[in-house]
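Worksheet: one structure, shown below.
Right, subunit A next:
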Amino acid sequence: MTQKIGIIYQGFPSEQELAKAPGVPSDERIKRGPVAFIECVQEIPCNPCEEACPYGVITVGKPITNLPKLDEEKCVGCGTCIAACPGLAIFMLNGSKQKAEISFPYEYYPLPEKGDVVDCVDREGKTVTEGKVLRVVKSPKYDATAVVTVEVPMEYIKIVRSIKRLRRS
Partner candidate 1 sequence: MKKTAEIVVIGGGVIGTSIAYFLSKRWKKVVLVERDDLASGSSGACDIDIILQSKNPGIHLKLAMASAEIYKNLPEELDFDIEYENTGGMILIEDEEQLNVMKEFVKKQRAVGLQVDLLDFKEATKLQKGLAPHLVGATYSPQDGHVNPLRLCIGFARAAAKRGAEICLGTAVTNIKTENGRVKSVVTNRGEIETEIVVNAAGVFTPMICEMVGMTAPIKPHRGQIIVTEPVPKFVMGAVLCAKYIVAKYNPKLLEGSDDLETRLGVGLSLSQTRNGNILIGGCREFVGYNRSTTHEAFVTILKHATRLVPALKEIHAIRSFAGLRPYTPDGLPLLGPVEGIEGFIMAAGHEGDGIALSPVTGRIISDIILDGKTFIDIAPLSPGRFGK
Partner candidate 2 sequence: MRVIHHPILGDDTRVCNATITVDGRQIPAVEGEPIAAALLAAGIKKFRETPKHHKPRGIFCAIGRCTDCIMTVDGIPNVRTCITPVRDGMVIKTQKGLGEWSEAK
Partner candidate 3 sequence: MKEEYICRCEEVTREEIERAIADGATTLSGIKKRTRAGMGLCQGRTCRRLITQMLSKTKNPAEITPPTSRPPVRAVKIGEIVEGEDD
């Protein structure tokens, strides 16, 4: 059987789907500094990201099944939207430094700690590189969703989307 590509077959968005998603910023923008990266490619009835953004740069509008549109020029990369997305589909990328910084929502136990060297995984959960944990942000506003930021080699900026689950002791 030939492998069919795309979110409904593989469970994660393909390059083509991401390219069309209005919440995905341009490569050029990513290079300029932190920016939200919204991997929302299906029209589901959902809009908390729109309300969460303090700068009003994410637009869903009516109907609420519209895909979220990111105004990449105005996005400051604050990361507030990451924990607000019920689908855990928003990431933050920063390609302006020597190493890539990737922030993602994390809801497993135990949490990594700042400074940990961890296995970083792609959208299929495959370990692709090691990375260093730069920040672990927990806020009552996030309601138990932690936002973790790792630092990985720049070539992984569009590949790494999480870390390998840490084992419980």
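Quick note on the criterion: contacts are C-beta pairs under 8 Å (C-beta built on N, C-alpha and C of every residue); 3 or more make two chains touch, one makes a residue touch a chain; residues count from 1.
Quick note on selection: all candidates are chains of the complex that A comes from, given by their letters.
What you are looking at is a predicted structure, and each value in this text was computed from that prediction instead of being measured.
The listed chains 1, 2 or 3 are all part of this complex, yet only 2 touches subunit A. Note for the complex: subunit A touches candidate 2 at residues 107-111, 144, 146, 168.
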